[in-house]
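Working notes, beginning with the structure itself.
The complex appears here minus one protein chain, its other protein chains still in place.
The block that comes next holds chain A.
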Amino acid sequence: MARHSKLQKQVLSLYRQFLRAAQDKPGFIPRIRDEFRVNAAIKKTDVMHIEYLYRRGQRQLELLKDVNTKQLGSFSKSKEDST
């Protein structure tokens, strides 16, 4: 089985850091999973895009780790509202 490349290992460690940081704070984990799942579809050769997302992820991880961040929520549009 082919080994992970350096970049893949970095992305995986970022994912692990995210999950560990989000354990105590409600609402983050489904969002993290969705984001990583969607971006998993990017081609392995598109290194620039991957690196850009990796840097963005690191910045967001800093925000998450910050003591003042408590939880994450989101609004969703229900069918009755859109008339």
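Assorted remarks:
Here is the rule we use: contacts are C-beta pairs under 8 Å (C-beta built on N, C-alpha and C of every residue); 3 or more make two chains touch, one makes a residue touch a chain; residues count from 1.
Definition applied: contacts and distances are computed from a predicted model.
The listed options are "Par-6 family cell polarity regulator alpha", "succinate dehydrogenase", "DNA primase large subunit" or "GPI-anchor transamidase component GPAA1", and the UniProt record of the chain not shown names that protein "succinate dehydrogenase". From the options A:4, A:20 or A:49, the residue with contact to the chain not on display is A:49. From the options A:6, A:37 or A:59, the residue with contact to the chain not on display is A:59. In the full complex, chain A contacts the hidden chain through residues 42, 46, 48-49, 52-53, 55, 59.
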